[in-house]
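What follows is one structure encoded as structure tokens, with my remarks underneath.
Of the protein chains in this complex, one is absent; all others appear in place.
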Amino acid sequence: MKARIHVYLKPGVLDPQGAAVAGALKNLGFDEVENARQGKLIELDLSGDDADAAKTRVEDMCKKLLANPVIENFTVEMD
Amino acid sequence: MKARIHVYLKPGVLDPQGAAVAGALKNLGFDEVENARQGKLIELDLSGDDADAAKTRVEDMCKKLLANPVIENFTVEMD
Amino acid sequence: MTQYADDITPEIAASHLPEDEYAKTVEILGRPPNIVELGIFSVMWSEHCSYKSSRVHLKNFPVTGDKVIQGPGENAGVIDIGDGQACIFKMESHNHPSYIEPYQGAATGVGGILRDVFTMGARPIALMNALRFGAPEHAKTRQLVSGVVAGIGGYGNCVGVPTVGGETNFHAGYNGNILVNAMAVGIADTDKIFYARGAEPGQPIVYVGSKTGRDGIHGATMASAEFDDESDEKRPTVQVGDPFVEKKLIEACLELMDTDAIAAVQDMGAAGLTSSSVEMAGKGQVGLLMDLDKVPQREESMSAYEMMLSESQERMLFILKPGKEHIAEAIFNKWELDVATIGETTDTGRMVLTHKGDTVCDIPLDPLAEDAPMYERPWARAIPESAVFADELAQPKDYAETILTMMVSPDLSSKAWIWRQYDRHVMADTAASSEDPADAAIVRVHGTNKAIAITTDCTPRYCENHPIEGGKQAVAEAWRNLTAVGADPIAITDCMNFGNPEKENIMGQFAECVEGMSEACRVLNFPVVSGNVSLYNETNGFAIPPTPAVGGVGLIPDMSKRMGYGCVKAGDILMVVGDTAGHLGASIYMKVIENREDGCPPPVDLGVEKRNGDFVREQIRSDAIKACHDLSDGGLAAAASEMAMASGTGLNLVHDGDLPLHGWLFGEDQARYLIAVDEAKAKDIRKAAKSASVPLHVIGIAGGEELTINGTIEVSIADLKAVNESFMPTLMGEAE
Partner (left out) sequence: MKSAVIVFPGSNCDRDAAMAIEKVTGTAPTMVWHQETALPDGTEFVMLPGGFSYGDYLRCGAMAGVSHIIPAVKAHAEDGKPLLGVCNGFQVLIETGLLPGALMRNASLHFVCEKSPLTIENGNTQFTSRYGSTRDVIIPVAHHDGNYFADDETLDRIESEGQVVFRYARNPNGSARDIAGIINEGGNVMGMMPHPERAIDADHGGTDGLAVFESILGSA
């Protein structure tokens, strides 16, 4: 089984990397870029075959480690 | 318009972050984790309304800046 | 056994080895090699591993001295620094990988050179880096600078070894081939030094560190290949470094080295498992039997060929004393690193490898190492250029403007943008680093009152126009920089970066640089204890300027006697040690102001160099000098500007005599130092100079807010600082 996790910065949290990406893209002439945000993509290979149970566990992993609730939100998709 | 970009390490390229994440999850008792890979998630707000044209431009951004073609692959989804 | 041999087509053979070398393998084996064997021969016989073009010349380096414990031939050089302690150091290039993937290329360069040093039992205490980039305006320069600097910092900072200094040049000659040379310095106890030699038959071979993946296969041969425009596309697999694992590896290896378990040890650098095992066997005169199924693997179904040629990072190979495997296992398990006994040494003198039940390699070791090809490539002497003196060049109209223009030039400008990204203070023993006004970095030997002084130097423009003088000058400048901080220079490491040795003029540059360096090392009693050669630095037939980078190391016996150039106070007397003839050939002044790069560089009189340097060091030790700065790039004007900026006081220089002012200010004559002396001590030092037959010229007095010359030319320190600091941020698009 595979889980795909997206970790986003919460709205309102300053995102220096996103800001730099937007700036650099504009410098390269991509004027259509209005805003950029950078987050994380984490993919896990998991043993077992109960996708629902696994998803609950993965959400638990996110809360315990993979995302910082002060600044980040996350989503989990199972493959 | 929004574009969502995933940047992955190419298969076979060492992923120190992923390895460390997998180790930490196991230490936390998540024994089902067999492997972890970490990538980047970049979201762009774009002006304009031609999604196809925008996608081509975003792919260009990836090639020029957002992904490092030596070690990374990327995918682009338009919202 | 010959299971693969049938597959070796002439094309495959040719892609690994030149025809004559391939024929030699057939002769050695008495049969055609299989693919694994062919791969092993090809990496062992690559320029990178075998030094086949350079060996005949490198033999000329003086490599012994009363402080030398280990010269070239081991992972790093070892010198005696007294009190039962040794300093272990080496410099190495990671040029090609850094051009292809600047961040990872530079990062893994740092990782590799650190391993060379802790492999020998040293705790690394300092890193240096010598960088050469293309012209500032070249399209790729900014991105390469950005990636290389981030990579060096990313690795060194994380590992927790301070990056204390280095040098950075920009020149169009490096547009297609940047140079990334990294140096590591460590400290060990003299009775706890570990070597690649020492293995005996019947000892376990133990693999530790990261798992093996398909990283950088054929990196060693790539490092010996020229680029063409297509290499941008071809991009081979690059290695990715993991400094976190390296940090754990350092601690775990040092822990193992504290036991008596080790017979021999070698890091896995270029050509990974192949060269590390062959080198230990060769040095111990033993055979090897390894089972590749036991090698920790990151990826599925790796072939024997891939495992033997992989350049995955952060791996080491130990040969342990029999029965000590459990000690290594306990330590490496604690640090969560892979550890596996993958074979043993034998008395067969052969390297035998098994994989999935088959013997996939059976090579006699001696011929593999000893019969490695060695070429005496034809070489041509450089055609000497003529000297250029000031009276042949028009005087600048506006001296103040000229000084500012020089101080904002790529070579003389501040590199703060770079070194601010390096942790220079971790380990809490850095006494002087890039930010401090000192000609060499100074790192205290932990828990003592002595310190190691470190510098890297090379002036490629000199080497280009006169390889012998350029070679001499690189060594002399390193020696002078160490002297200027009050250190006893002890020994050097080097990194010889050149173009394609198959061309007579390039091979000539190499030979003549070695000739000049050797002479300087001999006269200055400054032997070579380790080094590295990087050839084929060419793109589309254009070679880099010859760049024999020198890493010099010295000892400051008493920290309180270390010297810098930032403590000048108003009223101090300024003097120049050494004579000024006004040599402007190949100078920064010619390049920046006259837009010319021709001319013979200033000649290096090694006897004078030694006499002047010994005098300066003696005066530093007897507290006669308050500040000292060597004169090199940009001559007196640059050194005085730097001294004024660092001290925050003006300097008033006065020139009289026949030498045109621009020769006096900008000439790059060697063997000179700018010193500041307390007024009360001026007389004594002049007397001392006289009796030592050392030329000493009073050139002015400190005071005010400007650098002034003859009372008429004035440059404010604030302006100097502003321009000097502006080049790098402007280049990087980060100017405010």
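Think of it as A, B and C in the order they're written, each chain with its own count starting at 1.
By definition in this document, contacts are C-beta pairs under 8 Å (C-beta built on N, C-alpha and C of every residue); 3 or more make two chains touch, one makes a residue touch a chain.
Please read these numbers as outputs of a predicted model, since none were measured by experiment.
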Chain not shown, its touching partners among those shown: A, B, C
Chain not shown: contacting residue from C:I28, C:V56, C:A135 or C:A150: C:A150
Full-complex contact with the absent chain, from C:Y422, C:Y589 or C:F727: C:Y422
Given C:D189, C:E336 or C:D623, the one touching the chain that is not displayed: C:E336
Absent chain, residues of subunit B that touch it: 16-17, 20-21, 24, 27-28, 38
Positions on subunit C contacted by the hidden chain, ascending: 150, 153-154, 157-160, 242-245, 247-248, 335-336, 419-431, 435, 444, 559, 734
Where the missing chain touches subunit A, by residue: 12-17, 20, 40, 64-66, 68, 70-71
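Rule of thumb we're sticking to: only the chains that are shown with their structure count from here on.
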Chain centre separation in whole Å, for subunit C relative to subunit B (CA means): 36
Gap in Å, rounded to a whole number, between the CA centres of subunit C and subunit A: 41
Computed distance of Cα centres, subunit B from subunit A, in Å: 10
Shared-contact residues (touching 2 or more other chains) in subunit A: none
Contacts with two or more other chains, residues of subunit C listed in rising order: none
Interfacial residue positions of subunit A with respect to subunit B in the complex: 6-8, 18, 21-22, 24-25, 28, 30-48, 54, 57, 60-61, 64-66
Interface residues, subunit C side, partner subunit B - complex: 100-101, 104, 210, 213-215, 235, 237-242, 244-245, 298-299, 312-313, 336
Subunit C-facing residues of subunit B, complex: 12-16, 19-20, 23, 68-71
